[in-house]
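With one protein chain held back, the other chains of the complex are shown just where they sit.
For reference, chains read A and B in written order, and residue numbers begin at 1 within each chain.
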Amino acid sequence: MSPSIATNQTILVVGGGISGMTAALEAAECGKQVILVERNATLGGRTALMNRYFPKMCHPTCGLEINLRRLKGNRNVRVMTMAEVSSVTGQRGDYTVTLKLAPRYVNANCTACGDCAAAVDAEISNPYEYGLSKTRVAYLPHAMAYPMHYVLDPSIIGTADAGKAKAACKYDAIDLDMQTETVELKVGAIVWATGWKPYDAAKIQPYGYDRFANVITSLEFERLADPHGPTGGKLLRPSDGKEAKNIAFIQCAGSRDENHLRHCSRICCMATLKQTHYVREAYGESGKSTVYYIDIRVIDRLEDFYQKVQQDATVSFVKSKVAKIVEGKDGNPVLHGVDTEGYHRYATAHDLVVLAVGMEPETNGIKLPEDMLLDSSGFIESSQDEGMFGAGAATSPLDVNRSVQSATAAALRAIQVVHKTAAAEGAK
Amino acid sequence: MADEIQMKTAAYICSGCGLGDKLDIAQLGKIAQKEGKMALVREHAFLCNSAGVQMIRDDIEKEGVTHVCIAACSRRAKTEAFHFPTVAMTRANLREGVIWVVAEGSDHDEVRQEMADDYVRMGCAELKKMKLPQGNPNTTRLKSILVVGGGMSGLTAAFEAAESGYEVVIVEKQARLGGWANKLWKRVPFKAPYADPQDTGVAGLAARVSSHPRIRVHLNSTVAETSGAPGRFTVKVAQESGAVTEEAVGAIVQATGFTTYDIAKLPELGGGQANVVDQAGLEALAQTANGGVLKRADGKEVKSVVFLQCAGQRDESGKHLAYCSGHCCATSIKQAMYFKDANPDTDTVVMYTDLRVPGMGEDFYRSAQRKGVIFTKGKASGVEAVGSSCKVNFKDLILDEDTSLDADLVVLATGQVPSAGVDLDAWNKVVSEAEGGSEAAKQNKSELQKTSILNLTYRQGPDMPQFKYGFADSHFICFPYETRRTGIYAAGPVRRPMDMLQATEDATGAALKAIQAVENASLGRAAHPRSGDLSFPIVRLEGCTQCKRCTVECPFGAIDEDERRFPVFNEQRCRRCGTCMGACPVRVISFENYSVDTVGNQLKAVEIPDEFSEKPRVLILACENDAYPALDMAGLSRTVYSAFVRIIPVRCLGSVNTIWITDALNSGYDGVMMMGCKKGDDYQCHFVKGSELASYRMSKIGDTLTGMGLEPERVSSYEVAITDNERVAKFINDYVAQLVEMGPSPMKGFG
Partner (left out) sequence: MSDSNKQAIAHYRNNFLKEVEDHVEDGEWVRMCMQCGVCAGSCPFGPHWEHSPQKIFMMIRAGKREEVLSSDSMWMCTSCYNCIVRCPRKLPITHIMHGLAHYAHRLGIAPKGQPTREIARLFWVNLARTGRVNELKFSLAMYFKDGFVQGIKNALAMQGIGIGLMKARRLNPMELLGGHKCKDKDGIHKMIAKAREIEERKQKFV
């Protein structure tokens, strides 16, 4: 069945989002042995928390479903969730990787029947909803989770809920004695598909993300628009739960800004244009989207998507980096700034402000192997020994399509390493 | 072979996850035994645990079980546990499909049990018509890769494939390798600090390719003919001299690049004037200058230059390119640096409406500003020749005024036009006119043929189908390499407008896909999205009426026609969607584990209550890619829907044969729901055309229904997305309510 012992012919893929899954599957479908490790309790990464993809307005879970089916049907990939790389030693063709496996407290007996969740009382902020809702301490990350196993939040240990969850499980799937484990692997090549994280919007002081309830991030807005999300797909603003109909989108929230992120995050313009569709779909002619921008960076074929949005009378564009937000009456954020095209000063109230937050490498703040070469924003360029590769948004702020391209390329680079290792060993 | 072995069936009924509490498991066992005629029937309280799985494994090994029906949870669940690769298997979905979606309470016990009974009947019925797929017996072993185009993308694809251990053949129409990159003075930087133009590196790459032991290069050559399939392509390479050599390859990467948009089409921006060049023209001047000050064609040193971005691009009038070519802002920045690096006093203005330098391009932009390049947000209205210089008239969008600038040279940033070969929509129109006898069409056809790149001998035309704006791309966001010609992958700007960094990345990915294609072909299995699938279409030619529907409708051009117009299946090109099976009016096409009979048997196994029972029956044919998961997730979220429906997953709605619908209605079903992916411009069908074809076929079914004396509403179609768990339940409940109102099908009792 699955490879029990990794060898220097094995490719390790770190990160189980769309890029990591792609890199793992593409290599495995070329006949290579792959280990895919993911820090969270489920594969799917950030895209699983998106409502739609631009430009087709299709559903990220659709592609996830296909990738999961590929995975279920391919015995060359071994998946390890709740696993983090703690160290890498050795060199190209011969790495030793130490993994730290966090306890899930639920074993493979789990049938996802949900009895444990029904039995417990305590709640935690839902990590798969950016904290916009609560979930029980025994929970399934989301409907597309893989593995389709529940997970117990570590806070349950030692509480009455732990016992209740265990008692509710008919399948002996709950193991409260699980401990953090350390595993060592030998691998030939490593693909770092560690993805991205949203820039901390609270650091953009004039926008008051930490002070004003109705200033949210673009990722939180994805959750609001998602029919599976905390509001059932309704665009309800946090302060009072009222429908937000007049929505401002602020571009370059953190990006293209030497006080925050030096780089342009590439995807945010398209993401905002996509989100104006959500407003349009929710309210028709009675909704209103205003996009505050410096340059609309809709690269290549996606231009027609921009053109269509420009023709929508409910969407307007203001060429301006918003200077500051103050809270007006009824909790309405009021945006202050100047439209630089011809110079027009504004102080405009909106129901809700969506900050198109920039992308930074998920690995910022995490120690990577010293051999890795990073750019000035921390994105992975390559490794000195050419045995480790970045893939997807770990290498640059990329959209899904380009991430998949990048991950496919990274898979081939990893294949080359194990191919050459095998050839060298064959020659011995 | 499996069919030489005695078929032995077994059904396993799980009582875990509440199945035992809500259903009469013993009754299900009885049904499996008596009606399903299963040789072995076993119940288990927790079938997916190691003991349950071991029980099944023992039966396979010791009892000789060859066919397994698992009546438990959805086919999407517990796939690791229920993995028995040596037997044919069906899954009766009692959990997500019955107990999780039927309303709670004893009032519903009867309908809940009936639903479960039927799913067990269906599982057993399907099983008996299934065979374990053995894989395409015509496996092919050719693993070499053809790369068409020797530019940056082609060279990269070739080199990366060769470095991975595969033999590569390059066909390049020019006399030397390198393509556009040869014409560049420098390229945009790929790495930090993103400050200065860099050497293109093309000469080094071309040299490494030329001397690579696993790469052979044909220069001054084009592809005269491509026939075959992944793992067994035969490619005729025509040299300029007229000589033709034959290459046998396993997969193809098409990296045929682009041409620049013709500036002669932009007279209003000075296209055609002596001192107006495009970016390619500027590269030529820079190569001549060789690092010194840039001079115009007339020899005058350029002291002022204006770059006009988006020239003939992002055009909404329909006259020029509608898209943005993505690379041109960074290219102009790079070219502006040529001037500033040679002479910092050169007045260098880049005029843009949106400056598009994503990612680390922002650093490159800053670097240009530091070098003194002026960026002006403005829209040029015209370029006039004034004396020996140019006057650029424009609206300054920041200062909100119409004004002008004088410059020695104007550079138009025009876009990339893909070199993708023949547009198949145009081709097919010409072909059908030519077949109708039109002489003009025949002439057109041979003219079109001359523009072909691959010259495929495929029934459906000589090149890859094109997507928007003539790019040879896929439509998929998650699967960018999926073209509609299996084993042929596009790479570089032929696929979408892109810069050199992206093109090399893209070419590396395309090389992997080509490698994957030859590996899959050698194992006789399918490529994406049914990767690893060993089933393949089997045709019973003696029943074929040569109607050509399968050859025309196959979304992947997998089926050719022989001289007697019989279909010729190229299994290695096939993606196993079953569209041909759905198209075939005489039902001679099938897969070993998926056929007209496997589905037909299931729908006939359902027990249809009589017209007085007030229990309608609705057949749902649900696409397994999106609709079936949505139905599953309705279960997971315990969304209640009517217990009167019976769901059969299908590979794609395109594989739905209308006989299933007429069979269902004839046997007394009150209605049929078809659930598939979105069609149209933003289609989400994983097989591109499947849902569209199904919709077309269903639009024709009205007459059949009228002929049967049935209302057209008895068949309905739905576009269902994977997130539609709530909607899909509503569709079902509304439709069942509508049928109840219509009254029972008049066909009941005649089936």
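Just so it is clear, a residue touches a chain if its C-beta (ideal position, glycine included) is under 8 Å from a C-beta of that chain, and two chains touch if they have at least 3 such contacts.
Since the model is a prediction, treat every value here as computed from it, not as a measurement.
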item	value
Candidates B:Gly372, B:Gly470, B:Pro609 or B:Pro746 - the one touching the absent chain	B:Gly372
Of A:Arg39, A:Arg223, A:Arg256 or A:Lys274, the residue in touch with the unshown chain	A:Arg256
Listed residues B:Ala207, B:Ile398, B:Ala426 or B:Val568, member touching the removed chain	B:Ile398
Contacts of chain A with the absent chain, listed as residue ranges	206, 252, 256-260, 294, 319-324, 336-340, 343, 345
In chain B, positions touching the absent partner	347, 355, 365-366, 369-370, 372-377, 396, 398-399, 403
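Convention: only the chains that are shown with their structure count from here on.
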item	value
For chain A paired with chain B, centre-to-centre distance based on mean C-alpha positions, whole Å	24
Of chain A, residues touching chain B in the complex	1, 18, 26, 29-31, 53, 55-63, 65-67, 69-70, 72-74, 108-109, 111-113, 143-144, 148, 170-171, 226-228, 256, 262-266, 295-304, 307, 319, 340-343, 375-377, 379, 381, 396-398, 400-402, 404-406, 408-409, 411-413, 415-416, 419-420, 423
In the complex with chain A, residue positions of chain B that touch it	16-18, 46, 48-49, 73, 77-80, 83, 160, 163-165, 191-193, 314, 316, 322-326, 352, 354-363, 377, 397-398, 400, 468-469, 471, 473, 475-481, 496-498, 502, 505-506, 508-509, 511-513, 515-516, 519-520, 528-529, 531-532, 625-626, 629, 633, 636-637, 678, 682, 684, 686, 721-723, 725-726
